[in-house]
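Removed from the display is one protein chain of the complex; every other protein chain stays in position.
Lettered A and B in written order, each chain numbered from 1.
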Amino acid sequence: MSQQAPIADLSYRNYDGPKTLKTARWWVITLSGLRVSFKKKGLWIMFGVSSLSYLFMLFMMFTQSFTQGMGDDMLGGFREQLVGTYSNAFWPLMIALLVGSGSIAADNRANALQVYLAKPLSKRDYLIGKWLYIFMIIFAVYFLPLLVVVLYRAFDAGFVDFIRSDGRVFAVLPLLAGLPAALHASVLVGISAWNKTPWIVGVIYAGVYFFSSIFALVLSSAIDSTSAVTDSTLQHLSIEGVISGVAQNLLGAAPGGIARALSQSTVPAATPLLLIAAVLIIGGILAARARIRAVEVVQG
Amino acid sequence: MHVADLRGLTVAYGNKVAVQDFTCSIPEGCIGLLGPNGAGKSTLIRALLGFVDPAGGGGTVLGHNIATHPLEIRMNVGLMPEMDCHIPGMTAVEFTAYAGELSGMPREQAMRRAHEVLEYCGLGEARYRNIETYSTGMKQKAKLAQAVVHGPKLLFLDEPTNGLDPAGRDEMLAMIKDISHGKGVNVVLSSHLLPDIEKTCDEVIVMHNGKLRAQESVKTIRVVGTSLYDLELKLPNDGFSDAITRKSAKVIHNFSTRYRVEFPADFPTPTRAVFEAAKEVGAQVRVLAHAQRSLEEAFLEAVQ
Partner (left out) sequence: MIFLERASRWYGQVIGLNDVSCSFGPGITALLGQNGAGKSTMLKLITGQLRPTTGSLTVFGDAPFSNPNVYKRIGYCPETDSFYEDMTGRQFVNLMARMAGVPNDAVDGVVTRTLDTVGMLDRCDKKIAGFSKGMRQRIKFAQALAHDPDILILDEPLNGLDPVGRRDLQNLLKQLADAGKTIVISSHILHEVEQMTRHIVLLHKGRLLALGDVGEIRSLIDKHPHRVRVEMEGARPFARKLMAMPNVLSVTFDRHNPNLVEIETAEPDVFYTEVSDLVLSEGIEFSAFTSPDTKLESVFGYLVKGGAS
């Protein structure tokens, strides 16, 4: 207050406060993506719905502890149950569509890239920022309920016993959440970058997703009926199948319970599934990269 | 001190040379960038923002090399693009603060500064609304706000009055003039509306076919011969041309009530001659001044 003149000049003044060129410039974009997503009520509702199956699993484990071993045959072991619950990929997909469809498409419509790229950002920063917030949300959607279920089981079964029988679960938990998160984030930014309308991006990805599932089902049943091989790999040649199939490999268990009744009794081969996942992730990112051009910032 | 220095800058897209051997120093103040479509203005701005690899030559903006330090440049310059643009799903405050953060400001500073510049740009209470609901004029103001939020030393404005009605245009031009004079912000203004440039700029750079055609101060560009006068009558008058000719002046051109006349060199009393001529034919003189070349005339001369 000591330097205050009697009358202050309130006309335009330029900013000369702190300003730094950070290394992690994409982090600002990620934070903003998270902030905008968290404002969507649908995200929280769908996260709740998506966690219901884990809640159901908790409930079953809770009742099982009273009826020692009675339902085990039908439900399978813990990892079988976990893989079964995990494979319900519908709601996480919907969340991915909700938060990710518009990631770049809405920016394209509003010409937001002209704002972004006129700032000290490279297109790599932009892409990382957009990808990461989708990844983080989907990661959390998978990781949080998984963690709760696994911790419950660990306390319920006794920690030492749990580590001995199902210890690998802890190790693969981040991978279980990370794979679908990376898949959704990559494919969505890829499609989103080439569109101007968020809902069309959603329809395209949902279409590809469900079509690939149907395709895998038709393919496997067509070949299954002609050969004697009962390998479940063919059934997993879809986006949904890749997520579930890789998880089965990680957990070393095929889904238990009802899924087992539908003959998915063997763990599919990992290599083709990982290959598909890698193609989708890299392809999505490259597609987005190809579309975003800094030079368009100034028209004409 | 120059805000930008370009030495023999050449930029090519494939075989097409957009900017050729461009040497120019952009001084402080408000500079108009003129040129017909395709003259290379956009490419020049792109180069100054550090987006292109020069095919030859190079330059500096605010002391940073355009080829090697694009991020440092963009941290200290602002761009108001020509097209409508904003970041979807945000209010003007969020948008502007976000733009500040992207430029490297801490979040709290960005938020404080966003309010300050939006208030300056005249968005008042509307700044809490989503930009998607804005009118053209308000979107233009929000675009200006995001371009100055981080306190740029150099500001590029691309057709800032596009789509504005006369009141909105005056408001925008007044802000540009204010920001670019004595506030530590230098402006490069690109516009097809030459009167806008006349009103705000101190100096103009004219480009044509990728080359520098002229760099001159607006004042000297406008000077034409001292014996030329522009005058205007209240109403059209058929006899005035003859009357003024009798006073030994020559009518250069005449549209409706406006005349440009030339008196002989060292003619002692042009004012008296004009008023006398008008009185003889019952006309009323409303304007009489030394002729000034409009920027439009000067520009058309330079590029044709």
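A few remarks follow.
We adopt the following convention: a contact is a pair of C-beta atoms (placed from the backbone, for glycine too) under 8 Å apart; a residue touches a chain by one contact, two chains touch by 3 or more.
Fair warning: this is a prediction, and the values are worked out from it, not measured in the lab.
When you scan B:P70, B:G137, B:P152 or B:G210 for touch with the missing chain, the hit is B:G137.
Residues of chain B that touch the chain left out of the display are 34-38, 135-137, 162-169, 192-195, 232, 234-236, 255-257, 269-272, 275-276, 278-279, 284-290, 296, 299-300, 303-304.
The definition used in the following text is that only the chains that are shown with their structure count from here on.
Contacts from chain A toward chain B in the complex involve residues 11-22, 25, 28-29, 32, 36, 102, 106-107, 109-112, 114-122, 294-295, 297-300. Residue ranges of chain B in contact with chain A, taken from their complex: 37-38, 41-43, 45-46, 49, 51-52, 70-72, 74-75, 78-79, 81-90, 98-99, 101-106, 109, 113, 120, 132, 146-153, 158, 175, 178-179, 183-185.
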